[in-house]
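In this view, the complex is presented without one of its protein chains, the others remaining in place.
Now for subunit A:
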Amino acid sequence: MSPRDLRGAAAIVGVAESDLGEVGQDRYAIELAAQAAGTALAEAGLTTRDVDGLFCAIAGRGMAPLDVGEYLGVRPRYTDGTMVGGSSFVSHLHHAALAIAAGACDVALIVYGSTARSDSGRGRLAMGPPELPSYEAAYRPRPPITGYALATARHMHQYGTTRAQLAEVAVAARQWARLNPKAFARDPLTVEDVLAARMVSSPLSTLDCCLVTDGGGAVVVTSAARAADLPRPPVYLLGAGEAHWHRAISQMPDLTVTAATESSARAYAMAGLGPEDVDMVQLYDAFTINTILFLEDLGFCKKGEGGDFVSGGRIAPGGELPVNTNGGGLSYCHPGMYGIFPLIEATRQIRGEAGERQRPGVSVAVAHGNGGQLSSQVTAILGGRDTL
C-alpha cells in the first residue's frame, strides 16, 4: 500500500466537543472525553459497542487508552496511545485511517479530555519519572511560552515581523470566536489591546498566548464504504503527514522553519492537492506566532511573509482565507492539547454545519496539529464527497 492508496479510504462520521471552558473541580478529564465520545458516536449513528479501535492521549496519563477503554466499556482490538503533545489527535486520525485500511479495526474512536483550567484549583499532578536531564531548566524559561517567544523574536529579527502583525492573529481569532457561541473569550479585542497587554516572555504578551480551559473532544472514523451507510455526510481523509525534528526548543535547527514544511508536503502529496486547492485552514494556534509560521510552512505564503499575510483582516471573518473559524486556541478553547478541535471544526465546516461562522462552499479544509515547542507537526487534509 502506498500513501496515495490511503486517500479517501477513511472518513470522519461523527464529531463532538464536551462541555468546554471551566467545568468545575469535581469533574475529571475522562468524563469530558466520555461525554464527547457519546455525543460523537450518537451523531455517527453508532455506540460504544461498535468501537473496536481506540485512539487517545491525555497529558500526564501514561496509560490513557486503558483508562478510557475501561471507562467507556470499550474492548478495542486496536489501540494507539501515541503522545506527541497537542498534535497527537491529528496523528491519531492518520493512524486510524491506516489501521482501518489494514483491517486492524473498523470503527475508530479518537478521544480527548482535559480539566487543565479546573486543575489549577487542585493539587498539581504528581511528576513522573525523570526523562533526560534538562539542559534548559537552569535558565528558568517559562515553558512552553518562552520556546515560542524565542521563535517569535527570531522571526521578527529575520523578516521584520511586527508585534502589530502578531496582534492581528489574536484579533482575527477573536472575531471568529464572537461568531461561535461555544467560544470561551468573546469580548471585542483590538490590536491596541494586544499590544498593551502585560508581557509574559517577550515579545509575547498575555494576549499572544492561548487560553487555558477545560474541554474534551471526540472524532469517529470508519472506512469510506461503511461511512456511506451512516447518517451524516462523510468527511474524507484525503491526505495526512507527520514530522518532528526536535523536542527542546534549544535543539530546533532554525526557529523560523518548522517540521510542518515536511508534514504538509506529505499530506499534499497523498491528497494530490496543494495549498491553492484549500478553502479554509484550522491551525494549532497556541501562540500568535504559530499561525504565522504554519501559514508559511503549509505554503499559503512565502517564508517570512506570514506577518504581512495575516494583516488587514485576511484571515478574519470576511477575509480571503478563513483561518481558525471556531476562534482557535487563542479565543475558543485550549485545554492543554488543542489538536482534536481543528479536526472537529474542519469537519463541521465541510458539512456546512458551522452556524453563523459557516463559510459557503467549503470542500477542502486543512487541520494542522502542533505539539511540544513547535516540535511535532501533523497535517491532515479533509474533504467532502465532491473531492473524491
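Going forward, contacts are C-beta pairs under 8 Å (C-beta built on N, C-alpha and C of every residue); 3 or more make two chains touch, one makes a residue touch a chain; residues count from 1.
The rule we apply is simple: contacts and distances are computed from a predicted model.
**Student:** Which listed name, "Polysulfide reductase NrfD", "DNA-binding protein", "Lactate utilization protein" or "Carboxymuconolactone decarboxylase-like domain-containing protein", is the one UniProt assigns to the chain that has been left out?
**Tutor:** "DNA-binding protein"
**Student:** Which residue among A:Val68, A:Ala96 or A:Leu255 touches the omitted chain?
**Tutor:** Only one listed residue reaches the unshown chain, and that is A:Leu255.
**Student:** Which candidate, A:Pro141, A:Gly217, A:Gly306 or A:Gly329, sits in contact with the chain we can't see?
**Tutor:** A:Pro141
**Student:** Identify the residues of subunit A touching the omitted chain, counting contacts across the whole complex.
**Tutor:** Answer for subunit A: residues 132-133, 135-142, 146, 149-151, 153-154, 157, 199-204, 248-251, 255 touch the chain left out.
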